[in-house]
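A quick write-up on the structure given underneath.
Every protein chain of the complex appears in place save one, which is left out.
Let's look at chain A:
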Amino acid sequence: QVSAALKEGRVTPTELCQRCLALIKSTKFLNAYITVTEETALKLAEESEERYKRGQPLGILDGIPIAVKDNFNTAGIETTCASKMLRGYISPYNATVVQKILDQGAVLLGKTNLDEFAMGSGSTDGVFGPVRNPWSYSKQYKEKSVPKSHSEDKESDWVITGGSSGGSAAAVSSFTCFAALGSDTGGSTRNPAAHCGVVGLKPTYGLISRHGLIPLVNSMDVPGILTRCVDDAAVLLGSLAGHDPKDSTTIQDDFKPFELPNLTDVSKLSIGIPKEYNAPGLSSEVLALWSKAADLFKNAGAKVVEVSLPHTRYSIVCYHVLCTAEVASNMARFDGLEYGHRSDVKDSTESMYAATRREGFNDVVRGRILSGNYFLLKQNYEKYFVKAQKVRRLIANDFMKVFRSGVDILLTPTTLSDAAPYTEFIQEDNRTRSAQDDILTQAANMAGLPAINVPTALSERGLPVGLQFIGRSFQEKQLLTVAKWFEKQVQFPVIQLEEVKRHDNGVFQHQKSASFS
């Protein structure tokens, strides 16, 4: 819709950009952005405006403000991965996905906050501090919160965004941008999407190029898409997908961008409900919502069946081994010699390495590196790494079997519950939290399948809860079509934020779900 508005001249790209920038400033307390590229954004907006004046916009994305997670390389702009190790590092090149959106005329607003090096499920462990969920400040949440005694600081009530793409999710959710890029290795796009009430798409592994995405786990990472509605996600997917010669893990086949049909008849659809996803710790609220959703499909005529993915319970440990091993490998390049932080210790190269890496990485990162190296030791390799790879194959096969038996899409919860208050979340360490929170999302990364979070309803506490759809490899069209149908059925409410209302005078109000397509 906003794209149409731009085309018709009802609003100009620079106006749009300025509003977003102003909103970013007034929502600074959310800490969603690490770097705001004000000058660049305005310049891009001006260029876009020129194109619209000439009647030659580059496409739907021309002039649309977009934010990018700070683990994507952006030429001339600081890229930190929320780590001391890369503070002050100015990328010399654009990641392929960044280049693609820029080529379409998008306006890059800035780099969003995350867990350090994308490790975490809360966006709380970055060097720039935690990201706050915009819903903490929403009317809906405030109405439902138990009034606290005066002595308690109202500030500490806020809830987390989820992670690790928390900054991107918060940015989209708080209307400071119209779409954001995140990354998804174990659920890092879908988890914060669920907590922040936005759409989070994890594409099939190999569909979108990882070139320029600072790697966490090369065999599971994908760039993720965060938007306010499913149609927008489809648009963004269309701009980003396709073979990249610079990334040998992207598939060669041609990708054809698509428009989503408006599904009306779901009777030919078969929805699978994996029973193992009724995981320990799943809140009764989410469970109830999941059931309701299943009933929704059933009542509309779809076939809803219970299925089994028996190896689900092994996925956490398997993920832990493979993830830490690849992390240990990928983090080896941060030695302080070529770029990034370098310690002042000069006694020898080895001591410089050690000091640099101790100073540059936080506990979470260091912990994973140590574990990973342990698993890769010659004496442990067979026992852990190779075994984990075998289990990974079994997990992927579980999905294959289910899809082959006639099921089209799987429906599962995305998170165990709604967003936790920050003070509660930090009671447990990162590893424990990740192990708990990733369970519903991570199998899709192991199997390389596409998955999407669709915001479904508000919890008792007034916070968003989302549900996840998992589809067959490279069948994003089918996946998104079903997601879109579901989105329409549930009519998830718009967040009511004071700050947004202040800045909004027409443009945002026009749109119920504030989409740009």
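By definition in this document, contacts are C-beta pairs under 8 Å (C-beta built on N, C-alpha and C of every residue); 3 or more make two chains touch, one makes a residue touch a chain; residues count from 1.
Simple rule for what comes next: contacts and distances are computed from a predicted model.
Remark: of the listed names "Tubulin epsilon chain isoform X1", "GATB amidotransferase", "DNA-directed RNA polymerase subunit" or "AP-3 complex subunit delta", the one matching the undisplayed chain in UniProt is "GATB amidotransferase".
Which of A:Asn262, A:Asn278, A:Ser291 or A:Thr349 touches the hidden chain is settled by the complete complex: it is A:Thr349.
Checked against the full complex, the candidates A:Gln18, A:Ser329 or A:Ser343 give a single residue touching the omitted chain, namely A:Ser329.
The omitted chain makes contact with chain A at the following residues, 217-219, 245-249, 252, 325-326, 328-329, 331-335, 337-338, 349-350, 353, 373, 376-378, 381, 385.
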